[in-house]
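Every protein chain but one is kept in place in this view of the complex.
In order of appearance the chains are A and B, and numbering begins at 1 in each one.
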Amino acid sequence: MIVTRTQKAGFSLYAGLVLLVFYFPVLCIIVASLSKRRFFSFPYPVEDMTIKWYSDALQSPQIADFVGVSLRIGALTAFCSVVIGFFSALAYARYRWRGRQTFQRLVLLPLFFPQSVLGLALLMWFSFLHITPAWWTAVIAHTVWITPITTLIISIQAYGLDESLEEAARDLGATRGQILRKITIPLLMPGMISATCFAVLLSWGNFALSLFTTGADSALPEWLYARMTSGYQPIVPAVGVLSVIVAVFLVLVLFGIVSWSNRKSRRAPSAH
Amino acid sequence: MDDSANAAPILEVANITKRFDKFVAVNDVSFEIRDGEFFTLVGPSGSGKTTLLRMLVGMEKPTSGELRLRGKVINDLPPNRRPTCMVFQSLALFPHMTVGKNVEFPLSIRGASESDRRTRAWELLKALHLDPNRYYNKNVTQCSGGERQRVALARALAYDPDILFFDEPLSAIDARLRKVLQKELKDIQRTTKKTFCYVTHSLEEAMVMSDRVAILRAGVIEQIGTPDQIYGSPKNAFVAEFMGEVNLLDITALGGSAADWETGRKPIPITLPTLPAPLEPGTKHKLLIRPESLRFLAPGETAGNAVPVRILNEFSLGSRIQYHVEIIPGCTLTVERLREERTADANATLGWELADSQVLES
Partner (left out) sequence: MSASAPKKKRSLGPGFFGSLSASPFALLMVFGFVAPLLCVVWFGFMPPKTFELLQAPTLVNYQTIFEQTYFKSILWSLGLASLTVMILLVICYPLAFAMAKIFKGGASFVTYAIATSLFVSENIRLFGWVIGFMKNGVVGGTLAKVFNIQIDSLLYNVPVIILGMVYVYLPFMLFPLTLGIKMVPDPVREAAFDLGASRWQVFKKIDLPLSMPGMLIGSLLVFVLSVGAISEAKILGGQKVVTIASDIESEFTYAQNWPLGSALSTLFIALTTVVVFFALGRFDLEKLLGKKSSE
């Protein structure tokens, strides 16, 4: 399509504006986290700038606890949702079976569902089963919500999987198990790695589900919420910024994987 | 080539039918593939050739009928336990493995030792004109179309199958390279003495490589025989037309060797070739005349049949020229002559000898 330079400049300007507004709150948080004063007011003198809150945050054993809970939930959620998602992606994109269309629609249902209600529903269900909520019940809640996403991510890769590769392996004598191990899993690996990153990231930032399902344990977003609504300290934005940095780091890893696998598939001359 | 004609059948296909719901893809087909021959199944798309092939390699199960490999029924044997192997249309090279690992795949599945696998892969790559030093560690995704063909073939040969099946692997290759690869494939078949069963939609491709050809239409075998037999005496109008550009005249028998050519307006009386048994008067048939059997008659020259025509168009085919001629509006024929015999007249008389025409069932 022919695009004039002014058009392109106009669209770029618009995109820049949207991104600026989009990152405005993050900038605000960074500014707030660097202010020495107990109560934030803007603008503050340069002498009042400090990174004290960051060192406080990194040294606080209490915050380390919350991070630990969040990481534990994230890791276990990623593991469960990728393993389950791998198989459901095969059912979603690879095999032709009678229930497939229905399955494809039902998979998305938890995504279209308000998380707070899902969290409350799980809370009631656990209490009915006489299960005391703790960090691992949050894993169940996160897995229910995240597995549809991992399924979709791996499915996109599975759609690109040439069926005849598996047929060829079978024709050359491989059993079902050997096909899975030597062909299917290696070929879907990039999708599974991105799905793992997604799962960790989404679990890391989730608040609505954790709020109702962590019980006595508390994940990092819950602590942040509690401190935002009551008992503000500049350590809150500092922890927020640190949490964003962790997320950005994971996104960069994800970006690396995606561009690596894109380059790999672009090398194939007749990749359908 | 001649010894394969008398060779024992290696695969017998007996009354095979495949039904998908109500659609019959393959309808009661029987034939045999002989040990060491190059056999080709050819048919237009939708003729059931791919379904038939998938049943032969075990990826589909026949609805009814029997497949016998060396006398043993193999209907229910899954593809990984059949001693046959296929080269896929897409080639199905494993993109996450090198050329060498692709070729070694069937050997590693079988549990062959590292050194055995390597030796065998090395041999096969050499036999297929892929220098192992260069190609063994090459990524398959970096190979060209022709190289990929050879890797796929090497991988299939590494399986050491009793029969090697091919599902139109050359269809995506450009015309020039295709011709080279066709000849190579034939050479490999001759040197390895393996049984090859090839599937294609191109009769031309089938004729070049095969010892025997089976022509499929709508799930039924129309004709089976050597390329010479099929070219020399096509069984019916479908086979004749499938072979390429031919003239098929609608005729009505009048008794003896007389017939009417139904041109759409008024019938033209013509004379038929000598037949083993005369045609029932009033029955409809097709008369096959190849474009090269038609010629323009010089004034005073005679032929078995002659009709006045008007030349509509001429197309250059290199050493030959193809003419489109009109007998009466709406009824045209195709004529092919050497360039030296070029005619400039718009109006001419077209003729053919009786022996150059064949009566076919319509």
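Simple rule for what comes next: a contact is a pair of C-beta atoms (placed from the backbone, for glycine too) under 8 Å apart; a residue touches a chain by one contact, two chains touch by 3 or more.
What you see is a predicted model; the values in this text were computed from it and never measured.
Asks: So which of A:Pro61, A:Gly99 or A:Gly177 would be touching the chain we can't see?
Replies: Of the listed residues, the one touching the omitted chain is A:Gly99.
Asks: In the whole complex, what residues of chain A lie against the chain that is missing from view?
Replies: 1, 3, 7-8, 11-12, 14-15, 18-19, 21-29, 31-32, 40-43, 83-85, 87-88, 90-93, 95-100, 103-118, 120-125, 127-128, 140-141, 143-144, 147, 151-152, 155-156, 159-160, 201-202, 204-208, 220-221, 224-225, 228-229, 236-237, 240, 243-244, 247-248, 250-251, 255
The rule we apply is simple: only the chains that are shown with their structure count from here on.
Asks: What whole-number Å value describes the gap between the mean CA coordinates of chain A and chain B?
Replies: The mean C-alpha positions of chain A and chain B differ by 55 Å.
Asks: Quick one: in the complex, what on chain B touches chain A?
Replies: 57-59, 78-81, 85-86, 88-90, 92, 94-96, 105-106, 109-110, 139, 141-142, 144-145, 155-156, 159, 172
Asks: Show which residues of chain A lie in contact with chain B when the two form their complex.
Replies: 162, 164-165, 167-175, 178, 182-183, 186-187, 264-265, 267-272
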